[in-house]
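As you look at this complex, bear in mind that one protein chain is not there, while each of the others sits in place.
First chain written, first letter: the chains are A, B and C, and each begins at residue 1.
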Amino acid sequence: MSDITKKIISSILCLAAIIIINFFLPRLMPGDPVLMLTGQNEESISAAQYQSFEEKLGINYPVSIQFKNYLVNLFSGDLGYSYHYNDTVANLMKNRIPNTLQLAIPSILLASILGMFLGCTMGYTKKQRLDKSVTTAFIIINAIPSFLLAMVIVTFFAFKLRLFPLGGLNSIVVPHHAILAFGDRIKHLILPISTIVLLSLPPKYMMVRNTVKSATKEKYVLYAKARGISSFRIKFVHIFKNVCPPFITLVGLNLAFVISGSMITEIIFSINGMGELLYEAAIYRDFPTLQGCFFIISIIVILANILTDITCVMVDPKQRFGFYESN
Amino acid sequence: MKNLKISLSIIVAICLFAIGFTGCSTQKTIDSMVIGTTMDIQSISRSDYYYNVLSGTLTHLALVRLDENNEIQPMMAEYSTADNGKTWTFVLKDGLKWDDGEKVTAEDVKFTIEYLDKMENAGRMDKLEAINIVNDQTIQLVYKTANIRALNDLTTLRIIPKHIFENVTDYAGFKDDAAAIGCGPYKFVRFDADAGVLEFEANPDYIGGKPNIKTINVKLFKNTDTMYMALKAEEIGMVYFYAGGIDPSAAADLKSSGNITLTEVQDTSNPLVLIFNNEKTPVNSLPVRQAIAKGIDYEKCRELFGSEYSIPSNYGFIPKSNEGYIDTAALKLDIDGAKKILSDAGAIDSNGDGILEINGTPLDLEILVRTDKPVYARVGELLQSNLKAIGINVILNSVDVPTFRSMTETEHTDVSMLSRFTSFGMNMGAGMSTSYLDGRLKSNAQGQIMDPAFASIVDKLKAATTMAEYDQAAKECQEYYAGSVPAIALYWDVYLQAYNSKYDNFTIDGTFGIVNQQTWYSISQK
Amino acid sequence: MKKILSITGLTIDSQLMHGSHRIVNDLSFELEQGETLAIVGESGCGKTMTALSIFGLLPENCTASGTVTFDDCNLLSLREKELSRMRGIDFVLIPQSGADFLNPGLKVRTQIYETLKRTGIKDKRILEKTACDLLNSVSFQNPDSIMNKYPFQLSGGMAQRVVLAMGLTFSPKLVISDEPTRGIDSNTSMAYLKELTSVFSDSGIVIITHDISVADYCKNIFIMYAGECMEYGDCTRILNNPSHPYTKSLIAALPINGFSLNSRKASIPQDFLNTGCTFYPHCPQSTKKCQTDKPEKQIIDQTKVWCHHVKS
């Protein structure tokens, strides 16, 4: 059995476990499952309402039938109904995922490219002082709580300097011309994306820098230098190629963080995205929404994992072609 | 060079003049204003709580409204009453039109009451005997029992068009633009969820005439800090939150920015109340309750939990702006007085543990607090230390919300608790906060007063057929509260409203505060 | 013959946490065109550092002083940019085992091409042809399949020859081969050395090795111990008639001579000593004088020896 098949099977098992946990958690948690599943605990609900919820949710059926219904719903794309938002969870997410992706995709790309570039440069440079100060700066950024960092960015760039808008994805009045509207959107995206990039950059940078730092002691680097290969090529071709697999793994793991972890950024910048949905759902104890979000995020994590593994194999010739263990 | 200097100075002069000119004049019509809010509006569905509230200030009208003195004023309709408040007749104002051009009729009112009862369990139909349509513009509501305060309930009933909603079965899911059709001074234009913007424009056909602001944008913020920055940066003209104000901690900063005016609006709720359960020892004894009322450090309480504008409460605890308010004695810390009351009641500390006993039973007061509001636990701790000084032992019992609700509303376990009285809740039923305290109301009463004297006061409130009668009963009710101390409001507070200083002449409304339908006609810009 | 490389008074110091540490002390040797010089010494004696100092690739904490004259310029005073332009063209490094020194993540083709591109060739077809020619010249039958392989798919010998081919790109004046024989058996290593010396017959070759038997293929030998030169001169003379006790012990320890050892302690790591002969702690002939005085250069039979016990 090949490693990839094994990986896919374990992912499927993982998914099954998530589905089971998702189903049983609200039913096993202390408290009334109807209240849990409807998120109705702030307002007291009347007996009639309770009964109607009970029927809608099918809580009065035996667990096996409930589970069957749950699975049928899940595979038909029904992630539940949010009584807080009065909308299906799938719908709620459908509206928000594009917004989050607008933040997440550029952020992941930028953070990866910057992490790689800065990491390679600082790991390779002979200017110890530069390396030290950049690395220290990243350590400090890494230590700043995300909300504080986001607030500092907003206060400085949006409020003090008035360079960027304070929040949202569009201006109040969106320009009619398509290019201007696009520019408006970009202007609104710059600060939140920068925040997410700054938040997810330090671990990437540190990892790349340290790997490159130790790679500079590798014999192939010495030989490449001795052959007179330019330091640019050594950094970004030779070392890069060998730093890639662990880096891809890190980025893959980071994917889910960026999608759920943009929470703080979305709240500070008042963006209607998945993170904000999760946050609100947690505040209002909107369990169906929470469960739906977690379900989708788990799937993303699993997919990202599989993708990472495959990419790693594609990138690493040793794994692709196999090699004898040297003796 | 010289020419350049001259031309520059001319330009500067023109600029200064222009600025001075625009700065001095008070404009009557304002092109647009942006209201910032952290109200969580997800859609324009009528079931979206905060959108529903917002629509009440712009696009949707109720039959009547509360003015700044909490008195009922006509809004959509002139009203009259007969049968000592059993029958209410409303005559819709002439020329009211829905935004799509249809005429507003009595049918719409009837439909709204019935429809919302079905969709939202509003519970109005239970109280009504009949809804009679007299003619196109006249409608009669006949209540089962006489109710002078029936109008209070109607201030939040926003009338919706029958021709739009009669075929809508998925009320909560109806998010079409048509859901926003109202008959108020503003028309809904668009909701841009990505930008977090709701746009409204002045309704030229509104019977009250054109409001002073042409376009109102409501900008949705997810957090208050960026919203305050936007206010300081003049990106938004004012901030608004229904039944709430700005963060007291942000007040000083906003004030110091120079371009922002802060206004106080009296909070008609009681944000922090210690509710006794008058059936349970030791607080079933009046002297103990009175002693506790004297044993609490109210100043400390306000300092720690209230805003800097909070004011001391009094024994009657119904906030000042409520209908029928009377002055009662103010609550004050008086440790010696408390101790005297307790010793007069025969409380002694026989075992020397610092806790007094009456007839051998130690004064252990169990207070229920909810875990979802951590501030309650802190208040509880303050009470614990306060009351220890007068020899009463406080046991805090923290429970999660479902448990709290089942203990207080379903099981009626007769514990005392820390909670709050909302403005709406205090006005419910017979008003005067009786829905929280009347022990006969098993469904959601928290205070459990079983005293027949109190029951008769509640009945009087209910049976009032004129406002004078009601006010008399309200006076008795507050005197009862002052005498029997069934609950102690720790302080009264205000809402702070913040807006750009260039705006002026806001009107205050009993329901909505400074953002309301009247404001749009009084507001001016410097 | 033209003198290619001349090193005088080369000294390398390394900055460690607790102060400075001398790795190489006052070395001098020269190399002519077509000459092969073997630098022989145990691991840690500073021979690799000597090579790296020529390339300007010493680790950051190391500093070199003295002069390294190559083509009339002192390499030690050149800037990184100028050195980098010369590396791989004027002087090349042939590392000890090709497989370790080639980038495992890049195909052989990529690595040969990137060296070739420095000649200015841009056309893909010419690149391909030149690369094939190079690989042919190091006796690869099927250069195309070799180029499509990754270094870890090559055997040790193949990787060695790939590295040779890359060194051949610009007929360099100076070739430095670092430990060409470590880890391969002696028969193969002899064959490899033959190939090395024949493909670079026009260049000056420096072979850095721990194995004194490779000296058979060299003209001169330079024996190092703990950063200092012990004996320097013609190979045949030294191998047949070693003067320095250290050279003697190296020769005795060869398999062919039955692994005999002069001293049980002979391979305890050595440090450079400021006073006395560096080898005296392990020298079977050491005397008081060895402990206190640095030995002066003695010339016996055109061989330079640094030892008190040798009299010219």
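Here are some notes:
Here, contacts are C-beta pairs under 8 Å (C-beta built on N, C-alpha and C of every residue); 3 or more make two chains touch, one makes a residue touch a chain.
Note that contacts and distances are computed from a predicted model.
The UniProt record for the undisplayed chain lists the protein name "ATP-binding cassette domain-containing protein", from the options "Phosphoribosylformylglycinamidine synthase subunit PurS", "ATP-binding cassette domain-containing protein", "Acyl-CoA dehydrogenase family protein" or "Monovalent cation/H+ antiporter subunit A".
From the options C:I212, C:C283 or C:V305, the residue with contact to the chain not on display is C:I212. The chain not shown here touches subunit C at positions 42-44, 155-156, 182-187, 210-212, 249-250, 253-256, 258-261, 264-269.
What we mean here is this: only the chains that are shown with their structure count from here on.
If the chains shown are joined wherever they touch, the resulting network is a simple chain of contacts running from one end to the other without closing. When chain centres are taken as C-alpha averages, the shortest distance to the whole-protein C-alpha average belongs to A. Subunit A and subunit C have Cα centroids separated by 52 Å.
Centres computed as Cα averages put subunit B at a distance of 89 Å from subunit C. Listed in rising order, the residues of subunit B touching subunit A in the complex are 34, 40, 42-43, 45, 47-48, 121, 172-173, 192-197, 199, 217, 219-223, 225-226, 229-230, 232-233, 235, 400-402, 405, 409, 444. By the touch rule above, subunit A contacts subunit C in their complex via residues 126, 128, 219-220, 222-231, 233, 237-238, 241-242, 244, 316-318, 321, 323.
Against subunit B, in their complex, subunit A makes its touches with residues 31-32, 35, 41-42, 44, 46, 48-49, 85-87, 95, 99, 151, 154-155, 158-159, 162, 165-172, 174, 266-272, 276, 280.
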